[in-house]
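Only one protein chain is missing from this complex, and each of the others stays in its spot.
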Amino acid sequence: MNVIQHDDKGRVSFGSWDFLIQALIVLNLIAFAIETLPGIPQGWQPPLRIFEVGSVTVFTLEYLLRLLLGRPRLSYALSFFGIVDLLAILPFYLATGFDLRSIRAFRLLRLFRLLKLARYSSAMQRFHRAFLIAREELVLFGATALIVLYLSAVGIYYFERDAQPEAFGSVFHSLWWSVATLTTVGYGDVHPVTVGGRVFTFFVLIVGLGIVAVPTGLFASALSKARETE
Amino acid sequence: MNVIQHDDKGRVSFGSWDFLIQALIVLNLIAFAIETLPGIPQGWQPPLRIFEVGSVTVFTLEYLLRLLLGRPRLSYALSFFGIVDLLAILPFYLATGFDLRSIRAFRLLRLFRLLKLARYSSAMQRFHRAFLIAREELVLFGATALIVLYLSAVGIYYFERDAQPEAFGSVFHSLWWSVATLTTVGYGDVHPVTVGGRVFTFFVLIVGLGIVAVPTGLFASALSKARETE
Amino acid sequence: MNVIQHDDKGRVSFGSWDFLIQALIVLNLIAFAIETLPGIPQGWQPPLRIFEVGSVTVFTLEYLLRLLLGRPRLSYALSFFGIVDLLAILPFYLATGFDLRSIRAFRLLRLFRLLKLARYSSAMQRFHRAFLIAREELVLFGATALIVLYLSAVGIYYFERDAQPEAFGSVFHSLWWSVATLTTVGYGDVHPVTVGGRVFTFFVLIVGLGIVAVPTGLFASALSKARETE
Partner (left out) sequence: MNVIQHDDKGRVSFGSWDFLIQALIVLNLIAFAIETLPGIPQGWQPPLRIFEVGSVTVFTLEYLLRLLLGRPRLSYALSFFGIVDLLAILPFYLATGFDLRSIRAFRLLRLFRLLKLARYSSAMQRFHRAFLIAREELVLFGATALIVLYLSAVGIYYFERDAQPEAFGSVFHSLWWSVATLTTVGYGDVHPVTVGGRVFTFFVLIVGLGIVAVPTGLFASALSKARETE
């Protein structure tokens, strides 16, 4: 049974079978999305249920193998991914015993398994290193962005609260406008209508776009540097 | 007949005439767009038809020349662009024999000819080299972006499904919101209205904008590097 | 009393207590936002008032300490942050004497205290240095962006004023469209409907996006350089 290998930390790896397990996780996420569809035909229920049972069986088997074959034995149970794996399969067994309504919300925990995808990839470590290089600037820009968001919310609140008491009723209401505007998403559900509010928006955007967009450039250059020093 | 040359792979090249063929392709695309106009005047039909016949004649002639003069002879028929060229002119001859309604849909295949523009340009190779340099990161970010899209769709589904059962009826419905939001397009047709959904959107945007925007910076720096190593 | 230190310019610093004062500023800002909420329950008023009185007490104490212990003594009163600090606590004492309605508008001055956060961080200096490196380009791009905004507003005014006299009634009205479009916020409250206006928008976006987005890239690269030369 040379499929099962151990890495230098004694963790179990299934070689190319790992890829199949990852594929099964992705299929599970798609199945989860399908189950949320309203008016799903009755005929779809049995195959979805069978797929659910089948994949939980695989995940349970994988969990047990990792638990029994890991070195030192049972150490997997207390590792981060061991707990994630348990939380990902536990809801299924619990749900069969209790009220069926709560199944959906519990299944959200299966999303944690996606983190496994991260563990396998060595490139994610480069991502992590780039994060360390630019950490200080990212924190500073994050803090500055929050301050800009707050200040622009306070500003627009004073300009628009009389003209649009519904949309700009408080600083918290205005914060929603700040977020949608400074990220340039601009849904259009709230936007300034007064002259003062529009002039203010102009200045907010000039300052704010840079604050919000610069970290991206910073991180990209840090990633380039992380690749060079490899 | 020194217009016709052969490159080192034995493919036929028409020298500066290639440019005219490319221009004809662009004119064909414009003509295609004009034909889709509703309420197009009757008087425009004959010149469009004449242009269509004329350009297919040129493309057919070009195809035959490439087929007969290529080395080894007829090898063009099985090359990628040989098949593209055939698919681009075939619909015209087929459409005259069959129902005229299907002409339009078939003509879409002519778009493939645009790929020829790519073959000729040497700068596209630099583009390709940059893609190879940043490939690993681009794949990683592509995967991460998909995961972020999925997670944000699941999240907003739980926050907004009760308040807006129409727009956020399932994870698939919510995915449309995720795409429009994380790319900052923000059409405004769907947007969160609950406090929870808006706070969630805020955090999704902070994380998501970087994920979606960083690959662009990565590719730009890879292109700079590709130019330096030329 | 070794908590109080002096930096090389004779300014008072409270060591790790500075962090607590900053946290108090942030809490004050949140409290300010909560007070703007319409229909705030009566029960929330007393704790908010107590928090207000308490934090002003701390800020007043801090101001007096900085004033008395600074070298040379009282020099703090005329320094930039000394004036900011005074303006931040003065409204509270004035408001108790005068009409209570004007409290809210006055409290906006407390936002100035956030600038203190900037003084403490050494990374903000790197930010400042990057600004100096890219200053010339940023000014140029700022001026060019303003010209592009103006020209696009004049252009769209001529294209859309007849079709949408409400939204594009003057160059100033059109400027609002220019700002929302060139920053890609795109609220959707004003957008061209004529063919000419849409073709014009296309060209404006091709030129304008670069003008508006390039400074961000410039600043990011300047920040990288500022970190290297440290």
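For reference, chains read A, B and C in written order, and residue numbers begin at 1 within each chain.
Methods note: a residue touches a chain if its C-beta (ideal position, glycine included) is under 8 Å from a C-beta of that chain, and two chains touch if they have at least 3 such contacts.
Owing to the predicted nature of the structure, the values given are computational and were not obtained by experimental measurement.
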Neighbouring shown chains of the undisplayed chain, as defined at the top: A, B, C
Which of B:L94, B:M124, B:V139 or B:V195 contacts the chain that the document leaves out: B:M124
Residue of B:S55, B:S152, B:T184 or B:T201 in touch with the missing chain, whole complex considered: B:T184
Residues of chain A in contact with the chain not shown: 184, 186-188, 217
Chain B, residues in touch with the chain not shown (by the definition above): 29, 32-33, 36-38, 105, 108, 111, 114, 117, 121, 123-124, 126-127, 142, 176, 179-180, 183-189, 212-213, 215-217, 219-221, 223-224, 227
Residues of chain C in contact with the chain not shown: 136-137, 140, 143, 147, 150-151, 153-154, 157-158, 165, 169-172, 175, 181, 184-188, 191, 198, 201-202, 205-206, 209-210, 213-214, 216-218, 220-221
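In the analysis below, only the chains that are shown with their structure count from here on.
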Central subunit by CA centre of mass proxy: A
Reference chain B; chain at largest CA-centroid distance: C
For chain A paired with chain C, centre-to-centre distance based on mean C-alpha positions, whole Å: 30
Interface hub residues of chain A, defined as touching at least two other chains: 184-188, 213, 216-217, 220-221
